[in-house]
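One chain of protein is taken out of this complex; the other chains stay put.
Let's look at chain A:
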Amino acid sequence: MPLKWVLHWQPNAGTTVNSQIINEVTQVVESINGIKEGRWKATITFYKPLLRGFGGEYPRDFLGIALPEQPNKYYLIIRPLRIVLEADSTITMIMEKLQSYKQRVSLNFEGFQYQLGDFQLRVGKVLPNQSENLRGIVMEVEYLPISSMEKARQIMEEFMTIWDQAVLKRALPGHFVHMEPNFGEFGLGDQYTSQHTAVQYAAVMAQLIATVQGRN
């Protein structure tokens, strides 16, 4: 499977995300000859324990993730414990039946994807389910020919250099950040998989929450 980096928009101090930034980012993609393809959407859902008494320790940050490239799969992550699970999407029905954890907040990551030679880019808004209240911006950079993260590292960094130069001209109030999780701690290797993507989205989610809390 091709590897990808999932980046999140880090606003400059004192600024917030807004739709104009998405428009500017889209124009940058098109300025480097990105060809617009279809729409994409990923969803992260926060699960919270249902408790009928006191006592016991239950995980915070228990997430479920649905990815567009794996329509029949679902990913469960407990990030503080470095646990990621890939399961059939029927796992959501099992969780529903168990009545031990309930789905609470859901966030959608959605937008358009673009082809740039051997790269595929996805630019997306972060929106609460059934809301247009923009919470963040993400970008996926996928390099199609290679599955090894280490082998692709240099070319990914070179792409980001080109990207940063294209963005610089627009004086945007922020920049995209790539913070690579320690995949080894999750039991994941160098060959890229959708579990790596799920782990990256969980990390992005943590960053988005930290950004909002930092502002508040």
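Methods note: a contact is a pair of C-beta atoms (placed from the backbone, for glycine too) under 8 Å apart; a residue touches a chain by one contact, two chains touch by 3 or more; residues count from 1.
Here is the rule we go by: contacts and distances are computed from a predicted model.
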Omitted chain, identified by the protein name its UniProt record gives, among "Mediator of RNA polymerase II transcription subunit 18", "Two-component response regulator", "Putative lipoate-protein ligase A" or "DNA primase": "Mediator of RNA polymerase II transcription subunit 18"
Can you work out which residue in A:M1, A:I32 or A:I91 touches the chain that's missing from view? A:I91
Across the whole complex, the chain not displayed is touched by chain A residues 49-59, 62, 76, 78, 81, 83-91, 93-94, 97-101, 187, 195
